[in-house]
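A single protein chain has been omitted from the complex, and every remaining protein chain is retained in its original position.
In this document, chain identifiers A and B correspond to the written order of the chains, with residue numbering beginning at 1 in each.
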Amino acid sequence: MALNVGAVAAPGHARNNKTGSWRVFCPTLDTAKCNKCGTCALICPEVCITLSGEFYSVDYDFCKGCGLCAEECPKDAITMKKEEK
Amino acid sequence: MTGNTEKENVSVDYFESGHRACGGCGPALAGKLIARAAGPNTIIVASTGCMEVFSTPYPETAWKTPWIHSLFQNAAAVASGVEASLKRQGRDEKVIVIAGDGATFDIGMLCISGMFERGHDVTYICYDNEAYMNTGIQRSGATPFDASTTTSPAGKLSNGNSRPKKDIPAILAAHGSPYVATTSIATPKDLMDKVKRALSIKGPCYIQVHAPCCTGWGFDGCKTMELGRLALNSGLWVNYEMVNGVVEKVKKVKRIPVDDYLKAQKRFRHLYRPQENKDEIAKIQAIADSNAQKYGIDIPVKK
Partner (left out) sequence: MLQITEGSHAVAEAVKLCRPQVVSAYPITPQTHIVERLAEMVADGDLNGEYICVESEFSALSSCVGASAAGSRVYSATTSQGLAFMAEVVFNAAGMRLPIVMTIANRALGAPLNIWNDQQDSIFLRDSGWMQIYGEDAQEAMDLHFIAYKLAERHDVLLPCFVCLDGFIVSHTFEPVDIPSQKEIDEFLPAFNPLHRLDAKNPMSFGMYATPDCYQEFRYEINAAMIRAKAAYREIAAEFKAKFGRDYTGLVEGYRLEDAETAIVAMGSICGTAKDAIDEMRDAGEKVGLLKIRSFRPFPSEEVRTALKGVKNIAVIEKNISIGSRMLGAVGLEVKDAVYKDSPNIFSYVGGLGGRDIRKRDIKQIVQWAKEGRNDCFFGLREELLK
């Protein structure tokens, strides 16, 4: 890959960096408890929780496992489980 | 209570996954929310610091809107140039600065003062994590009283940072800014509303976002929102809006003692170990009390 003049880059490249490999604890959603308020997706600093179909889902390629979603979920629908690697 | 009512499925993000911020980083959340509120027709100017470093190692940019970084202390001047250029070309993109507290409170003051005084149509947003985090948690003019940092360490003769936080919003309001606001990542909807409002107002606007930093303050990354809330509820951080120099909307709270906030983070640990330093904690409580009085944040208790 040749360099761009002046270190200019087009969007999309950050997604080559799969930050999911940093994860120690993994968020898992209990759909029975979830009221689909969207808090988890709103406050995820990784921009990796999105609505897919009926429920919110985590893109594990990027989730660093910070636990903010689990902490903030008003319904305690997300639990952090130790990653099995 | 996050103040969240926004449904995720209607939001489009211009800040992408794959950035290298610490897990639970407050500034990363701020960046996402600012970019989301601003939308695609925006040019972002950044300063050197955590946000710049975690989001743009060449070629892995996390920004989907045009974005430019030049130096640590010149974002306001770069933005002035971008704005002048767009004006001359008859283009309508909005110009936003996103800069750290070090870049804003300290080293960038000259350029910021110039930009505000000249009246450029730029919204300047400071994500305030209350120290120079990128270089290893050194004190800035935004570091709160008594916080221990690597250059204001607590020690036998020191209780940490000896000076209170500089009042940058007042300084920029005094420049004649039409809109100055403070907000927090703990109130995401408020944050996005203020970004949108600033962008709708012509002239140089300023927003200061409280952005707790788990690494620099010493708390678990899952507590970032909680720390933001504790700051607001204790009165050590106040969300308000100043329009043409007059404070208008202020977020009211049922105040909690500053203890609850201080104890939640390691940068104030020296105030509680080896024994509680009541005098110093009282001084911090006095800062909160004075904020409460100045901005009228206390929700009156019914008798």
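Throughout what follows, contacts are C-beta pairs under 8 Å (C-beta built on N, C-alpha and C of every residue); 3 or more make two chains touch, one makes a residue touch a chain.
If you're wondering where the values come from, they're calculated on a predicted model, not measured in any experiment.
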Contacting the left-out chain in the complete assembly, out of B:Ala79, B:Ala142 or B:Ile287: B:Ala79
Residues of subunit B (touch criterion as defined above) contacting the omitted chain: 40-43, 45, 52-53, 56-59, 61, 63-71, 73-74, 76-89, 93, 110-111, 113-115, 117-118
Hidden partner interface residues of subunit A, rising order: 3-11
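Here is the rule we go by: only the chains that are shown with their structure count from here on.
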Distance from subunit B to subunit A - Cα centre to Cα centre, in angstrom: 23
Subunit B to subunit A touching residues, read off their complex: 2, 4, 6-9, 11, 13, 15-26, 28-29, 32, 55-56, 58-64, 185, 188, 220-226
Contact set on subunit A toward subunit B in their complex: 1, 4, 7, 9-19, 22, 37-39, 41-51, 56, 59, 61-62, 64-68, 70-72, 80
